[in-house]
Structures are given as C-alpha cells and as structure tokens.
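For this depiction, one protein chain was excluded, whereas all remaining protein chains were kept in their positions.
Now for subunit A:
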C-alpha cells in the first residue's frame, strides 16, 4: 500500500494535476463563499471541463472544488451570518458572534485550521481503510450486490427526503428515468415512444445541472427583491483578535480530533451527510466543555467542532462510493458520474484496475489541503471581496456555463432543451418536497441494479432458496429495515417535541392573558 501511495504522489506532482487543484481550490472558495451558491453548483459547472482531461487531473480538480467549497461556506456564515449550507449553521452562530466582537479574523482562522485538520484526518482514514474494505466487498457476488443496492436505495431514500415516502418516491423516479432508452442487457428500447433521441437515454450532464444546479438560480430569481448581504472583513487593531495562536489551536486540538472522528464515521454512512456530522460533533463538544454557556456566543471550540466534523465528511463520503459503489449524498453522486464519464466505475475493483489513478487521487486529496490552507490564509480579504460580487453578475454567467456545459456533452442543441426541462423538473421536485439527491442516486445506480439482478436470476435459476442463504441478504435487509424504523422513530420524536413546544407556547399565551 505504501508503494501505491508513493506512486500516487509521483502521479500528482506534475503540472496538470497541480494546476487542476489550484483552479479547483480557487473556484471552490469563491463559489462556497458566495451566499446562495453551493459547492455542488461549482462542481456541476466544472464537470464538463473535466471530460477532456486525464482522470487524475479532472477528478482531483472536482474534489478540490468540493473541499474548498465546503470551507468557503464558512466565510459567508462567519461574516454575514448566512450559512451557504445547513452544515455551516453552527459555524454561523459562533463565528458571527466573534465577528460582532471585531474578531472575524480569529473566527476565519479557526474555521480554516479546523477544516483542514478534519479533512486531512478523514483523508488518511479513507486511504488506509478503503482498500481493505474493498477486499471484503470484492467477495460479494451479484445476489449480494442486489441486496446491497436495495439497502442503499432504502437508506438514502428514507434519510434524505422530507418524509420517508417522499424520499423513496424521489429514488424511484430517478430509477424510472434511468430505464429510458436502450437496455444494456437485452438491447430493447424502453419508453422511447418512437423518438430516436431517447434511444441513448437521458444525457447525464444536462440532467444533473438541471436537477441540482439550476433550481438554485431559480431560487435566486425568486428572491431577487431581497437585499443581498454585504461581506466585510473587519480588522481589529489588536493582532491577537485577527489570528489563532498555537496555544489556542492546541487547546482545541482534542475537540478537532474527536469531531473529525465523528465526521468521518457519519460521512462513511450513506445518506447522513455533513449537517448531521456538524450537529453531532457540536453537541458532543458542548456536552464535554468546561464552559458550555459560551457555545453559540463566540466559542472558538464551537467553530472547531462544527467545521472539523463538517469537513471530515468530504473524505469519508468517498468510502462507500469507492468500496461498495454507493454514493452517499448529492456531491458523491456527482463525483460518481464524473468517474463514469472518465470510464472508471467506482467500486471495489477500482483499487486493482486503476491503482495509479486512485492513489493519485488520494495524494491529490492531501495536496488539496495544503493548497487550501495556503490560498485561504493569504487571501481572506481578497476572498471576502470576491464573494461580495452582486448576484446579477454571477447568475447570468451560471446560466451561460450551464448552457455551454450541456451543449459540450454531445455537441447537441437538444441537450439544452433537456437542461431546461430538467430545470423545471428539479424546481418542481423541491416545491413538492421530493429530494434531488435521492433522485440522482436512483438514476445512477439503476443500471448496476439491473445488471446484477439479471446475473443473479441466471445464477439462481429454479433454486430460489439461494436468494436467502447468503448472510449478506439478511444483514442488508435487516440494516434497511433498521434504518427505516429509526428514521420513523426519529421523526415521530421530533413531531412530539414540536407539538409539546407548541402546547407550551399556547399555555404561556393563555397564562399571559389570564
């Protein structure tokens, strides 16, 4: 393994990958820092650019955008209390409190150091854990893989949606859309209605941009009359307020390591994502803190906990994707698509078929952390200024990039029509509470499900008991049932809590009247 890692560093230390990482880090910070634009939008827009470069360059560039984008979200959260993503909500609480005290430099430094440490630790876990897990998952045959995929659909569908039925319906819709076109197994054309353009199914890039990116542009257009927050970095005359000292960093290092562990664990489970990780780590840090009352009022420990957990998810989220072929959230679904476009199928075989590429990507992951630390640290003022660009400059450009990105896939203007239709579809999905991430994961994994199901049926023949003799069948069915049960319980509890607080408020109102 060490030899592979060294080989990976040898691959990454050349002009192409380094330029890719630098571009990715810069684009990621800018997009992450602009309120209303997420890292996923940046990745989706950058995706068409990676079609024409080496897999190591393209994928590391996208990963750099992802990592830097997650960090960039903390800039707007700290400076104007506008978290770019739900995961940065807690960072906003403590970070903005520090900004109000004139210590925005301290908050930004803490967020950066915690982000980089969290990311690095989870990347190390990814490097040393992914390959051994892939050895185990290689033993799974088509029957086991069918169960695994059903488990993935159930977990992702039940966890990500507004309700379990809506999440699972989103996954099913994605699965249904994936069956349009020519079947790769039988060669039959399905749901094409005589339209030859549908023979090859829906083109991935316009669908992806339409479902994930463009609804964010639509949201910006809907909110066009609301004022845009102006990012401003206040520099305190006291240098101590503008930086984090080694003593301060060392005092929160334990929290950072513990939170990174939580983030890595949560990230390696499909469907949970960075928001859950940030909230869990923050809660744990507050529970064990000597002065929990400081949390929410400008605690650097709070920022460290939330940011390290939030960023540790980045590396860990790749574990299920690279070992089990399961993208756990929307970003990994997008990266899964990027791998497929490059002709690489993420899964356990990737470590044997594309050893150099995958270890090159791992090395790129680590290198990205250094570049992120360097570029973010030297240019707090610059990023703040760039992130304050008014939205009427950004969203027209996003639209044009989306147009060009969709067109470049097949050099076909019909793909732009597909982009428009999927934008309407993605926007509609959000309105009715369906989840685009669950939809995408359903879309990506269905061809794999169909292939494995076909092979499983051929293996089993008339001996149907074979479906139930494998231990994987029971384990994955049990885990799927457990995840649905725990989600139902969790939502019921949340509902009871909401009702209780509503009753309490009503009671207080009545008492006030009396």
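By our rule, contacts are C-beta pairs under 8 Å (C-beta built on N, C-alpha and C of every residue); 3 or more make two chains touch, one makes a residue touch a chain; residues count from 1.
Note that contacts and distances are computed from a predicted model.
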Undepicted complex member, UniProt protein name, chosen from "Tripartite tricarboxylate transporter TctB family protein", "Na+/H+ antiporter subunit E", "3-isopropylmalate dehydratase large subunit" or "Ubiquinone biosynthesis protein UbiV": "Tripartite tricarboxylate transporter TctB family protein"
Contact partner of the left-out chain, one of A:100, A:224 or A:492: A:224
Residue among A:4, A:81, A:179 or A:356 that touches the chain left out of view: A:179
Contact partner of the left-out chain, one of A:392, A:468 or A:485: A:392
Among A:124, A:138 or A:416, the residue in touch with the chain that has been omitted: A:416
Contacts of subunit A with the absent chain, listed as residue ranges: 48-49, 51-52, 162-163, 165-166, 168-169, 172-173, 175-176, 179, 183, 185-192, 217-218, 220-225, 390-393, 395-397, 399-401, 403-404, 407-408, 411, 413, 416-417, 420, 423-424, 427, 431-433, 446, 449-450, 453-454, 457-458
